[in-house]
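With one protein chain removed, the remaining protein chains of the complex are shown where they sit.
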Amino acid sequence: MIGLVHFLTVAAIVFAIGLYGVLSKRTIVGILMSIELMLNAVNINLIAFSRFITPEVLTGQIFAIFTITVAAAEVAVGMAMIFRVYYDRNTVHAARLDEMRW
Amino acid sequence: MFNQYALSHAALIPLLPAMSFIIVGFFLRRLPILAATVSVCMSLISFALSLGVGYGVIANNITVDNPLIQRIPWLSISGLTVDMGVYIDPISAMMLVIVTLVALMVQIYSIGYMRGDAGFGRFFAYLSLFASAMLGLVIAVNFVQLFVFWELVGLCSYLLIGYYFHKISAREAAKKAFITTRIGDFGLLVGILFLQILFGTLDFQQLASNVPLYVAEHGTNLLTIVALLLFLGPIGKSGQFPLHVWLPDAMEGPTPVSALIHAATMVVAGVYLVARAFFLFSVLPNAMEVIAWIGAFTACFAASIAFTQRDIKRILAYSTVSQLGYMMLALGVGSVTASMFHLMTHAFFKALMFLAAGAVLHGLPNKNDIFEMGGLRHKMPVTFAAMTIGVLAISGIPPFAGFFSKDEILLAVSQVSMPLYTIAVVTSFMTAFYMARLLIVVFCGSEKPDNQPHEAPMSMRIPLVVLGVLAVIGGYIPYANHFGDWVRFGSASHEGLHWGIAATSTVLSILAISLAWYIYGSGKVSPDKLSRRFSTLYKLSFHKYYIDEFYLWLNHTFVDGLGKILYWLELHFVEGIVNGIAGLPVGLGDLVRKSQTGKLQRYGLIMFGAMLILVVWLVLLSPLFKGVLSGGDY
Amino acid sequence: MNELIYTVAFYIFAAITVAAAFGVVTKSNLVHSALLLALCFIGVSGLYVLLQADFLAAVQILIYNGAIAIVFVLGTMLTRRSSRHGTNDTEVNIPSRVVTLVSGLFVVVTLGVIATTPWHYSSGVIVEDTPSLLAQLILTDYMVVMEAAAVLLLAAMIGAIVLAKGVEE
């Protein structure tokens, strides 16, 4: 019987993959994609809880809608920022952004 | 009447200098004459009010057991009430008079000393701010008020030491003073926090009534720790070993500042704090013993370093450290009376000596080395007289002020501990020796040809005369007014002169002065003077050789050697430790800083790693999780 | 719904989601990653369907696949270079073992939590008509949040334009 636990497990795995991607991808675009994976994991969590814990009030689904909205805004700003970085330094490698340190 | 007015308006005593600071600091900085006038007038009124308070205390029979307290709430929020206020009892009244008097004298003196200095107005503003802060400290009703003004006093000291900020040594000295005393202040603050936890109040009066109850109930172990933490503050502020290292360096400030802050007033704040909190210390025998030993050791240690110093102000600085040790020693053996008495006479004669030294430096600009001076007594008679009085006073020669107070301390110490008494007497001997050395080398002997000394101007001579008179008669005033009946803790304990002790210390002091004269005044250094001495001491037969050799040996190996060793230890060891403590965060910071590589994924890794640790920690704490891990069922 | 079909469907969607997600972070070609990301989103929307969140499933396809994935692909195109190869490499200068360890431990901990927590399952009735209930809730209870999100989108739009437009020379 597929239940809450299964969905949570999928979400946990996707979240961890996203986390891995954020820490290991070389370009900022790749990192942003990984963050989207993390947000999707959150959404799976939220909707699964909404289905199994509070089916009658849909709190989780509403939460997920706003998460998607915020994610969209984040991506828009993120891509614009990537253009700026590319314009400034002709690269989108995260490790090259180390003008400021110590 | 005036004394009633002064008593009810005692808050004005610190407020007037504060006003003077604001007026001078913000409006009159570029107008030296007005700045000086305003400052001096405010100090004068303050002094008059203090005298009124002093008289009022006696007239109204305000004793240490029924002080006059005025409070206004400062922070009164649930759970914590802190007042600001005025605490008048004989001890604080005495302090008020001393502080305002010395401040007034120093300000008058500074008119002449600082004439033509670019920062004349700024200097007077700082002096006023300092006076205000110090007076606020003296009349504090609780530990918070005391601490606030304590810090403010430290800040003023920092500003004034670094007054010649274009000199690197002055900036370094200011920084050192600030940091070193902060180490002590930290202990003080922790101690205060402890008191708040233990008693729920920081008010002196309430604490005084609560402490005996607490001791009866819980014993003294914890309180002893608290008291020693509190005592760290005085160790820093009053230049006790091992935090005394800032005081000699503090002489980088203008000489009037040294007289006011680093001799007569601020440095005794630590002594005053212990006296003020004596209700706490006096019930803790172990803490008292520590105070006594630190005081005695500091006194002896600093005196032995002063032997070999050549800078006139440094000699005075070490002698200040030594005398502060004396005061602490007196407190440590339980005699507030002796300590406060010595505090008072010391303020007179040490301020006098610093001002006299200032006059010397004023007459001989850019010369600090006493061996480059000499024969100044002809050109600077007033200064010479002042310095002579100061030296005789600090050496404990009757009938000068220091004789009475030192005798009082020695008496108190002798009743408690023989080893401490021995140290105190030896220190007294050394003190007389090096002070006489200073006097003789600077003022006697022949003039150096390239020196063009001149007597100080009138504004500088007046304070010398006033303080000189006080340093002569200061010892009698208390006798006339039954000092010990007023300034005391517990029952009155002023026993008058003890002839045996007085005679011992006097004889030793005279011996020490003669010895100094013998070594430095009679000029053993040049061969022709040496031969002349042979003729004058002819009758002493061959013994004179022995003594002479012994003195030479004493001087070279023991006095010089020990002083040098201790000075070396001080420079490399004590300061090393203090600087090391200060340097630790710097090195550590450099290490941590290196983690900031600028690579955002490193930042992410640290962040997520921390998140993981945090989560694992929390989850493992969960009772359910623990249950499952240990094989239980949920 | 038949229980067997449900189970099979779950495993299919779960597999798509996880495998595609894994591909996103391991592929070294950015375009491939972007396409796999889109596939992952589809898998997730399938999971939503199984969770009876039909509106959310539609929103997921529309917004994530229709907008976000496309933005990624566009962005990939705009920051162009001669070859797409190696555009999404794994960074070599990071302690990859530590990174793997952190992610792996995180999964382990989370799975442990999932397994040990006593969930308060609800026996309440599952809402059939989710869009209308959602609409009602968003315009009443969650109106402040909705307005805030609207402001957020406006601000993001302004900001994205300012940033992307560049300096006026």
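Letters A, B and C mark the chains in the order given here, with residues in each chain numbered from 1 onward.
Methods note: a contact is a pair of C-beta atoms (placed from the backbone, for glycine too) under 8 Å apart; a residue touches a chain by one contact, two chains touch by 3 or more.
Just so it is clear, contacts and distances are computed from a predicted model.
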| item | value |
| --- | --- |
| Absent chain [UniProt protein name; select from "NADH-quinone oxidoreductase subunit N", "ABC transporter permease", "ATP-binding cassette domain-containing protein" or "Methyltransferase"] | "NADH-quinone oxidoreductase subunit N" |
| Chain not shown, its touching partners among those shown | A, B, C |
| Residue among C:Ile16, C:Val31 or C:Ile114 that touches the chain left out of view | C:Ile114 |
| Hidden partner interface residues of subunit C, rising order | 109-110, 112-114, 116-120, 122, 140-145, 148-149, 151-152, 154-156, 158-160, 162-163, 166-168 |
| Residues in subunit A touching the chain absent from view | 8, 15, 18-19, 22, 28, 31-32, 35, 38-39, 41-42, 45-46, 48-49, 53-54, 59-60, 62-63, 66-67, 70, 73-74, 77-78, 81-82, 84-85, 87-89, 94, 97, 99-102 |
| Sites on subunit B contacted by the missing partner chain, in the whole complex | 73-80, 144, 147-148, 151-152, 155, 162, 165-166, 171, 175, 178-179, 182-183, 185-186, 189-190, 193, 196-197, 582, 585-586, 588-590, 592-593, 595-596, 598, 600, 602-604, 606-611, 614-615, 617-619, 621-625 |
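Criterion: only the chains that are shown with their structure count from here on.
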| item | value |
| --- | --- |
| Distance from subunit C to subunit B - Cα centre to Cα centre, in angstrom | 70 |
| Averaged-CA centre spacing for the pair subunit B and subunit A, given as whole angstrom | 64 |
| Residues of subunit C touching at least two other chains | 91, 93-94, 99, 102, 106, 115 |
| Residues of subunit B touching at least two other chains | 599, 601, 605, 608 |
| Contact footprint of subunit A on subunit B as seen in their complex | 593-594, 596-601, 604-605, 608 |
| Of all residues in subunit B, those that touch subunit C in their complex | 599, 601-602, 605, 608-609, 612, 615-616, 619, 622, 624-625, 628, 634 |
| Sites on subunit C touched by subunit A in the complex | 3, 6-7, 10, 14, 17-18, 21-22, 24-25, 30, 33-34, 37, 40-41, 44, 47-48, 50-53, 55-56, 59-60, 63-64, 67-68, 71-72, 74-76, 78-79, 87-91, 93-94, 96, 99-100, 102-104, 106-107, 110-111, 114-115, 119-122, 124-127, 130, 133-134, 137-138, 142, 145, 149, 152-153, 155-157, 159-161, 163-164, 166 |
